[in-house]
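Below is one structure. I have some questions about it.
Of the protein chains in this complex, one is absent; all others appear in place.
Showing chain A:
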């Protein structure tokens, strides 16, 4: 429920100049949240159990997006 790979991330490689002072970040990631893709919520949307809904912050599984620091090693 929490840590699986999310479909709601994108990334790009920032331009690397010859004289950039810091080691390159390689990949810059950003979030494309579920609300971008769903439109008006359809009927009979899949739900979490009551307890998981209270934990995650949403009743509806398609809106759930677990977030963690993408740069953490």
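Keep in mind that, in the parts below, a residue touches a chain if its C-beta (ideal position, glycine included) is under 8 Å from a C-beta of that chain, and two chains touch if they have at least 3 such contacts; residues count from 1.
By our rule, contacts and distances are computed from a predicted model.
Asker: Would you mind picking the UniProt name of the chain not drawn here, from "4Fe-4S ferredoxin-type domain-containing protein", "Putative DNA modification/repair radical SAM protein", "Spore coat protein CotJC" or "Amino acid ABC transporter ATP-binding protein"?
Answerer: UniProt lists the chain left out of the view as "Spore coat protein CotJC".
Asker: Just checking the interface: what residues of chain A touch the absent partner chain?
Answerer: 31, 33-35, 38-41, 54-58, 60, 63-71
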